[in-house]
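First up is the structure itself, then whatever we jot down about it.
In this view, the complex is presented without one of its protein chains, the others remaining in place.
The block that comes next holds subunit A.
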Amino acid sequence: MAQGHAVKRYSGLMDWLTTVDHKKIGILYLIAGGFFFLVGGLEALLIRIQLWKPLNDFVSADTYNELITMHGTTMIFLAAMPMLFALMNAVVPLQIGARDVAFPFVNALGFWTFFFGAVLLNVSWFTSTGAPAAGWTAYAPLSGPAFSTGHGMDYYVLGLQIAGIGTLIGGINFLVTIINMRAPGMTFMRMPLFTWTSFITSALILFAFPALAVGLAALMFDRVFDANFFDPNNGGNAVLWEHIFWIFGHPEVYILILPAFGVISEVISTFSRKRLFGYSSMVFATILIGFLGFMVWAHHMFTTGLGPVANALFSIATMLIAVPTGIKIFNWIFTMWGGSIKFTSANLYAVGFIPTFVMGGVTGVMLAAAPADFQYHDTYFVVAHFHYVIVGGLILGIFSGLHYWWPKMFGRILNETLGKWTFWIFYIGFHLTFFIQHFLGLLGMPRRIWTYLDGLGFNEMNLISTIGAIMMGIGTIMFILNVVITNAKPQNAADDPWEDGRTLEWTIPSPPPEYNFKQTPLVRGYDAYWKEKMDGHKGMTPAEPIGSIHMPSPSILPFTMSLGLFITGFGLMYSRDWTFITEHIGFYVAGLGLLITFGSMFLRSVYDDHGFHIEPEELEDKGVKA
């Protein structure tokens, strides 16, 4: 046997802790992201219950601020990002005809750092000083040590820092994967749009997340080591935080939405049985949006007092983004035009996405007009706007993608009837919740308020909004029910379960074997699989003979490295408080954590692991199923 050395194969829990298989990591991302989506959703429901009537005291003012802070932070960083990474992991390597990502080990590391950061952040709920409460934007000086005295903000700073490392690592990995691992013939301009958008998103992550890392590090120094980057009383500058946060934060919006654009492009094209209309302009629009995304951060700061020149420039730059976005919307509509549209639940979400996202987009242009934004800013109008974009855009996109690729990920098609009901309940609930909030804002209701006075004319609209939120909650529960029911069914999805598949992932079994492609396919055009179908071929032409396949070995090190960071975070936070054995015991704990992390890295460096090979004879019995 040509096998380098015996492979350790784990099973059960150990298998999941040590896996470096992108498909399994995708599932891990989905489980973790889904869990935090539920947590964030629960927080949202508590917020809406508090606001259902005026002068309510269902939760206290302090708890309320913790809820809004954690809701925003959780949904963006711990739910939306990982669920996108779930789809990217599950789909991108398959779409480009690769056997895995470029750095499988790093891929696992990215997941585990995200996971431990997320857990660290949420541990704050169980501490005596509670969760962070300075808003997900953590504006200084409110987020600084003088005004946020408990440990809540420490959890925010350190939790996000650790989770952010995971995201950055993941982004780099996907960049390299997409550049280097494409099958023969898969040129850039033949890549499916989901791969394209994942590519641009990864590039945005590469440039945006370091800004967040720097900001969080500076805030950590302020909080843990008495620095004063953001403390104006000691020569710091609070507005600096706003800039840093939004230089990261605005691209983050596009990091989130671009993959959703990709999902919608795939789903609409597949279920219209039509090639994506204007593919090259779609690619171009994606790149342009990504580029402009870095030019507009100060539109979150029109009221900060940057002066008329800055405000005018950022107004115009922001408005420009509407152009490439408009191109996308019309391309989707014209993809459907003349097609044969099948309304599966995946496609319902995708089609429902279009008008919803347009509404979020137009309010975005309205917000871009700085003088008008003086009125909209920090009101429920903004809350409505970004929920239209994030829930109406991103979350509908994720749901669409999950329904679409579920059979590829798990070998089972989600129940369609239940899926359609879920869509309608969630969709109607969504519009009920957020449409009315535009008007609340215009009528004078600021955002992030714990309660509102009676007699201001806000009561009915808030009640309607709360009812909508409950419907969204019911929709989410129905989705989980669907997952549970589907999981009990036999694993019998066909390779191309929707029968209209156009891209490479539909040419291999559902779920794919751990090496994905027995033979790397030869790509002969855009919509590679569709092209073969139209030319009357059964499958792809292989680009190589059947041979032995090299696989990376599983490893526990990504888990331990991340665990070390988790322990470090803990230690740093309590460096002042823990004095039971000696002063500054927290620093020793932090040191121990770093020792674990660097120790694991050392092991990784000195211990050569060349992976293992799967031999042709093993492939015959379909190999090992993932």
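Of note:
Operating definition for what follows: a contact is a pair of C-beta atoms (placed from the backbone, for glycine too) under 8 Å apart; a residue touches a chain by one contact, two chains touch by 3 or more; residues count from 1.
FYI, contacts and distances are computed from a predicted model.
The listed choices are "Cytochrome c oxidase subunit 2", "Diguanylate cyclase (GGDEF)-like protein", "Glycine C-acetyltransferase" or "ABC transporter ATP-binding protein"; the UniProt protein name belonging to the chain that is not shown reads "Cytochrome c oxidase subunit 2".
Only one residue in the set A:Val106, A:Ile428 or A:Ile449 touches the chain that does not appear here, and it is A:Ile449.
Residue in contact with the omitted chain (choice from A:Asn237, A:Gln519 or A:Ser548): A:Asn237. Set against the missing chain, the residues A:Gly185, A:Gly326, A:Pro542 or A:Gly611 yield one that touches it, A:Gly326. For subunit A, the residues in touch with the chain missing from this view are 54-55, 60-62, 64-65, 133-135, 139, 141-142, 147, 232-233, 236-239, 272-275, 277-281, 303-305, 307-308, 311-312, 315-316, 319-320, 322-323, 326-327, 329-331, 333-334, 336-343, 351, 354-355, 358-359, 362-363, 365-366, 368-379, 439, 442-444, 446, 448-457, 534.
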